[in-house]
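Complex shown without one protein chain; remaining protein chains in place.
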Amino acid sequence: MIIVMETRDKKDIDRVVAKIEEFGYKAHIIWGVERTVIGAVGDERTKGRLLSLESLPGVEKVVPILKPFKLAGRELISEDSVFRVGDAQIGGDRLFIVAGPCSVENREQILETARIVKDGGGTALRGGAYKPRTSPYSFQGLEEEGLHLLQEAREATGLPIVTEVLTPDQVGLVEEHADILQIGARNMQNYALLKAVGKTSKPIVLKRGMMSTINELLMSAEYVMSEGNKQVILCERGIRTFETETRNTLDLSAVPVLKKLSHLPVMVDPSHGTGHWDLVIPMAKAAVAAGADGLMVEVHPRPEEAYSDGAQSLKPARFRQMIEELKPLMSIVGKTLQEIP
Amino acid sequence: MIIVMETRDKKDIDRVVAKIEEFGYKAHIIWGVERTVIGAVGDERTKGRLLSLESLPGVEKVVPILKPFKLAGRELISEDSVFRVGDAQIGGDRLFIVAGPCSVENREQILETARIVKDGGGTALRGGAYKPRTSPYSFQGLEEEGLHLLQEAREATGLPIVTEVLTPDQVGLVEEHADILQIGARNMQNYALLKAVGKTSKPIVLKRGMMSTINELLMSAEYVMSEGNKQVILCERGIRTFETETRNTLDLSAVPVLKKLSHLPVMVDPSHGTGHWDLVIPMAKAAVAAGADGLMVEVHPRPEEAYSDGAQSLKPARFRQMIEELKPLMSIVGKTLQEIP
Amino acid sequence: MIIVMETRDKKDIDRVVAKIEEFGYKAHIIWGVERTVIGAVGDERTKGRLLSLESLPGVEKVVPILKPFKLAGRELISEDSVFRVGDAQIGGDRLFIVAGPCSVENREQILETARIVKDGGGTALRGGAYKPRTSPYSFQGLEEEGLHLLQEAREATGLPIVTEVLTPDQVGLVEEHADILQIGARNMQNYALLKAVGKTSKPIVLKRGMMSTINELLMSAEYVMSEGNKQVILCERGIRTFETETRNTLDLSAVPVLKKLSHLPVMVDPSHGTGHWDLVIPMAKAAVAAGADGLMVEVHPRPEEAYSDGAQSLKPARFRQMIEELKPLMSIVGKTLQEIP
Partner (left out) sequence: MIIVMETRDKKDIDRVVAKIEEFGYKAHIIWGVERTVIGAVGDERTKGRLLSLESLPGVEKVVPILKPFKLAGRELISEDSVFRVGDAQIGGDRLFIVAGPCSVENREQILETARIVKDGGGTALRGGAYKPRTSPYSFQGLEEEGLHLLQEAREATGLPIVTEVLTPDQVGLVEEHADILQIGARNMQNYALLKAVGKTSKPIVLKRGMMSTINELLMSAEYVMSEGNKQVILCERGIRTFETETRNTLDLSAVPVLKKLSHLPVMVDPSHGTGHWDLVIPMAKAAVAAGADGLMVEVHPRPEEAYSDGAQSLKPARFRQMIEELKPLMSIVGKTLQEIP
């Protein structure tokens, strides 16, 4: 931490130094020409309380220096993490492609989509059983029945299942049925839920909140990891900005930034990231070119009848086209498509 | 819903009309000079599925017309809602001032603060027992012990207690100890939690998410209300923008907008809204002038030692100054300070 | 400047220290537990080049410490600046209220509005002669003729004239006809224009860009002042965010932040800030409560016929109501309404 003083008044500076030492750190003063800054030396990650020094007289601001994550960062683990789910590999030299409908709507729809995903070359099937909807009057998902239908789709195709979990008490049931648990953007800072999935042994897809910083995403990964589960997959899915041509603004720079700061695999969701099916393929390609380890896309046999997110869902033919267009790109970035037998 | 067509192609238009009718609405075409628009007439609030028509050929965009909330809106209930908690009134002609520390840190601290709040003229005591912290390594609150200390503070001062609840399974315990339950900004779209507090009989302070629109805030209120609990207090606490001089950007325009759209009481939290103690008083005054029904401010006996949020906490003398400066303002806006006997 | 090192590698640190000294500053190293930081001591305001050190190996980031403005800041001039225009005072104990239409549309309209503003209690008349419009096909203003009509309105009412200038070569003509020159939000970083108005002797209303930080606003004021013109009036008019219920998000916290950082008068424009006439009065009151020295509001005799901005314009009766509601508030904040004889 760096404490920037408004004044050069010795009494104010002494008071700050005394507090820094009282909290167990060493104070180090740099007398500048117009500003004096005081460094607090010690373990940065426990220094949260020093932020409160901003309320002392003469203090202009307190500036943290170190990134506050440990387990998610590159300092302890410098090698890229690679996870396995059944036959599928996440991270490393394989591109992991999760596809499927926003919601599991009925048996036919999910089985048909699973087949499309499998045949098209997808690595895993997504589908919401529990749906976080903005309106209490919207379809809230098939819930437990949805989980059973997803399991049936796995049995039919061999595709691992990715599905969202909304509350700590659903975690047990979802863990039983799914291969990968998803934390949605709205729950990225639902810490009780993060802790609950941190106690499971399944990989977690952690979606970035739509107004969460990259730092906060990594801190949420840290929550999961600090409970024991090290298999966190980070997922950029668009942030909120003033632009309205797209549903969100897909922040692809987050991919190289996350790869630099963290050893965890990074996915991109161009469906939520853009909100329009015709932007999904170009942004999927851009994501892979930027270094993403995986993609999550919405696919629906008949998007115009989808209970939700039809506008951003790919039709079967478009999904196949996407995979075909991605193939030459993969070879350039040194990845191959994971095949599911 | 209004469906804007990209083309004037009859086949495309017929296809959209057919779908609208299949979903149970009446289609109404306006042939424009360059664009054709199709209105879908019927109950707007169930029209979510029509958004998926954007995936049909020839459709440029689908534009919702009606606000999607009912219970939170002015259409069913046009009068301002007023709630009561013990001797305190929330909404109407009283200004409701909740004050206290970010976290309950220990017995002494919370009792001392409760006394300061009571003597200064505050209406209720806030204090976090369960704390949602960005870092898993930060102080997470005293939890159940914190609830007991808050109860003790109420017994000592008569102030009603406002405290945050983080998970559905905490709701019972917190409801037992607190007078008002708070849903924090990060949980504004934690729908399971909204439903859980919707089943209690205590008023709910619902904080606007830092990434949430005014519409989404009202839809989250709708979640609580649709479970039976009509006592929702909306709280603006700052949204995220590019500006870094303040911790968040306090969106005071949300006050008159919310008062126009909804009958629910509206509070403002200038502490989180600005992040700096020296901005709290001016923004508290601005909030009252804009028509707010209440304020939530952080007060700490010794902010520089606070476990969290010290930089934005008022010292006791500043809190008293705030109340004094608010008094003449209240008389102008037709409100009086709620006195707690 | 503080240079934060990624490593503790001596060679990297020596290289940074050498560059700091080569650029004429003193380097001061703090060896931390995990990070080493290097302070560069010397005149902070000329240190821009040190930012480029981020490209050296081992450097994580470069953090500026000092605010980069001088003339606009409180350090050289701690007293609030007060300007005079004819009989009107801007800043200090007077509230300065500029009102009028978005555009000067014709003689009748501007004379009628001037009378409304004068009778209602406004201090100055605004009206655009040169209009910066998003579309080249929209009404671009009456240009020079508009300036003549504004002058006529001043002669008829005694109200000083505020009007926008768009290019450096218009400055002379506008200066001749207007009492106060306005730099619009889109031109806040049009540095050639800032320098041009910096050479005039008329007060400048400098509107904050819709995605400009408070710091950048003050740096733009610095441009004007560094050319000799010290009469800059800062104007908050809403910034761009994700919220769509309002045209912009009026950042009222900017008022106390600007008053803390700068001695210049601060105005607020609740018309552009909200985009809806029914939000103008509450936000005008909030602005005054927050400490604003003035207001700029749009008034039109028949808003529904306005060439531009009708949706956010006050009708005459509403304008009078606003002034009436502001009067008791002014007495609380220690200001009185400027009367124009």
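All chains are identified by letter, namely A, B and C, in their written order; residue positions are counted from 1 within each chain.
Criterion: a residue touches a chain if its C-beta (ideal position, glycine included) is under 8 Å from a C-beta of that chain, and two chains touch if they have at least 3 such contacts.
In this text the structure is predicted, and so the values were computed from the model without any measurement.
Summary of contacts with the chain left out: across C:K19, C:R94, C:R154 or C:K230, the touching residue is C:K19. Within the complete assembly, residues 2, 4, 28, 30-35, 37, 39, 41-44, 63, 65-66, 75, 240-242, 244 of chain B touch the chain that is not shown.
Taking the whole complex into account, chain A touches the unshown chain at residues 211, 213-215, 239, 241-246, 249-257, 260, 273-274, 278-279, 282-283, 285-291, 328-329, 332. Take chain C: the residues that touch the chain left off the picture are 19, 45-46, 48-49, 51-56, 62, 68, 132-139, 166-169, 186-187, 189-193, 209-212, 216, 219, 222-223, 226, 240, 276-277, 303-311, 313, 315.
Everything that follows uses one rule, which is that only the chains that are shown with their structure count from here on.
Looking at which positions face the partner, chain A and chain B present mostly the same ones, since more than half of the interface numbers are shared.
Between chain A and chain C, the centres computed from C-alpha atoms are 39 Å apart.
The geometric centre of chain B is 31 Å away from that of chain C, both derived from CA atoms. Distance between chain centres (mean CA atoms), chain A to chain B: 26 Å. Touching of two or more other chains is recorded for residues 211, 240 of chain A.
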